[in-house]
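Supplied in structure tokens, the structure appears directly below.
Of the protein chains in this complex, all but one are displayed in their positions.
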Amino acid sequence: MKNIIAVAGVVIKELYRRKDFYVLFIVTILICLVMASVNIFHDDKIVRYLKELCLLLVWISSLVIAVTTTARQIPAERENRTLLPLLAKPLTRTQLVLGKFLGCWVACGLTLLCFYLFFGLLAGTREHMWPVLNYFQAIMLHWFMLGIVVALTLLGSLVFAAPSSNSTICFVIIGGILLVGRHLDHVALTLPEPTRAISQAIYFAIPHLEFFDTRDLIVHNWPLIHWEFWGLAIVYALAYIGAFLTGACLVFRRKAVN
Amino acid sequence: MKSSRTYLLLVVAFLVLSFGLAADLQPQFRELRWSRADGDVFAVLLGDSRKLFANEFYTKADAYYHSGFYPTIFDNNTAFKTAHMAEDTGAVHSNNHGEEESFMGPPIDWLEKFGRNFFPDRHTHLDEGGPADDLSGSDNVREILPWLKLSTDLDPQNVQNYTVTAYWLRQRMHKTDEAYQVLLEGLHANPGSCDILFELGRLYAESYHDTNRAENVWAAAARNWKPIKGDDDTAAANNFIYEKIATQLGEAERTADHRQSAIDWFEKAQSVSRTPAALQAQIDDLKRKLAGAAESAPPPGLKSQ
Partner (left out) sequence: MGTILKTDKLRVEYRSREMRQATKIALAGLDLEVHAGEVFGFLGPNGAGKTTTMNVLLGFVQPTSGVASLFGIDVRQPIARQRIGYLPELTYYYKFLTAEELLRFYAKIFGLTRSETDQRIDQLMKLVELEHARKRPIRSYSKGMQQRVGLAQALINNPDLLVLDEPTSGLDPVGRMKVREIIQRLKDEGKTVFFSSHELGEVETVCDRVAIINQGELKAIGRVNEIKKPHHANLEQAFLEIIGFQNSSTQPAP
């Protein structure tokens, strides 16, 4: 565990010493502030469009940060050959994978906190509502969703050699799941048999990231998700994280590093 | 490395700033008649594809009207063929058929059933029902306005946008002046549009209580109306608006006791109506009164005696 935390610490340091995160954060803030200043029919109580836009930016930024930081972790270690002195130490490969995962995931969590803090302030000052529990539910779900993304990307970075191809593939997969994952079963029903079985298999196999997309609940002030389902969603995420990480460890264990 | 990031950041900041300024100044620009073209940023940026976006935003506004939920092409959306927000304004007649309440149908597997806990899937409107259930007549409908505005900006030729926007602004937000501005903008972009003229007339009549002007505007609308042949939705919508204009004019004439012209208007309305029987009662009533008046009313000469 100590080793895992040590590896994670380096990943987090990297994130805040590289400036990408700040760029994204500042761009998001600027866009939101500009949007907030646009005057629509002299009504300053209109807030949902602003919340929606801001959340959309938060989601995109968080996915970009999660995928790009994770995708370059192990390839960079390999390229700079720091993997060698690291593995020459009493650190197992499993610990390295877990450490990288933990680091990326916690780093994503920290950036999420920054983003949601800004979002909460922007929305709260306009709406004069502070639904703390809603935010808690949404942030946790978002964070666990990013956990799946990070684990998937980590697995990808061990399978595909080039970080750029890995991140492109991950973006396509994640985007696809978020946009059409929910409807795959309905689509399957309209297809002829062999493709139908395949689509249904895909539908049940993919991690349904769209469950975790609770933006509409925040934007439209819907009541809390039942805690029971919320908890189940977290367990669901953990299951996929576990599966992807196990896969990553298996792939990595067989790999020659030099 | 460090400095190049700073530059990148600066460039992005400037871009955002200029985009914001552009969005902010666009209305002012429009007023400057000498500005080039129709001064539309979107037209320059997107070309004709902007209509596609406009439609998207129009749908988005309707989704907002439904407190965030909207059926996708994969769900049963026959209950949503006409945007409810437009239907409720009375600007369009309804094409909706299908079950509104369970528009999504039962979930077809446990995964879908589970997933439905994570997004709003109940049919609610911003001004009724809704998550908190205390929204009757709520002015929460304001939330649909930005999308309508965006939609109008992108596709100024879509008259429904203007009438729907104006209706919600006027009826629920009590922003009569803004609604008036919207309609004028709409008329500017679509000179003589009878939908917009009709809504403008309602605004004069109901909000400014200026019946004369209202009637003039409606009369202009009726003059501008041209029949469209066919059985499709466009023709139906075209007839629907004429029916409403003619009915309004008929009502106005009746109030002013001009029974014959009232009957004329009602009959014109009937000629295009999908439910002619509903108007028949009014026409019969008027005819009866007219006949009664002709019989019982003594000639002027006699009356003075």
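Letters A and B mark the chains as written, and numbering starts fresh at 1 in each.
Note that in this section a residue touches a chain if its C-beta (ideal position, glycine included) is under 8 Å from a C-beta of that chain, and two chains touch if they have at least 3 such contacts.
Quantities reported herein were computed from a predicted structural model and do not represent experimental measurements.
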Could you tell me which shown chains are touched by the chain that is not displayed? A
Touching the hidden chain in the complete assembly: which of A:26, A:53, A:87 or A:206 does that? A:87
At which residues does chain A meet the chain that is not included here? 2-3, 6, 9-10, 13-14, 17-18, 80-82, 84-92, 256-258
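Quick note on the criterion: only the chains that are shown with their structure count from here on.
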Hey, how far is the Cα centre of chain A from the one of chain B, in Å? 40
In the complex, chain A residues that touch chain B: 19, 22-23, 26-27, 30-31, 34-35, 37-43, 45-49, 141, 182-183, 185-187, 189, 203-204, 208, 210-214, 216-217, 219-223, 225-226, 229, 232-233
Provide the residue numbers of chain B that touch chain A in the complex, in ascending order. 2, 5, 8-9, 12-13, 16-17, 19-20, 23-24, 64, 67-69, 72, 74-75, 108-109, 111-112, 114-115, 117-120, 131-132, 142-143, 145-147, 149, 169, 173, 175, 178
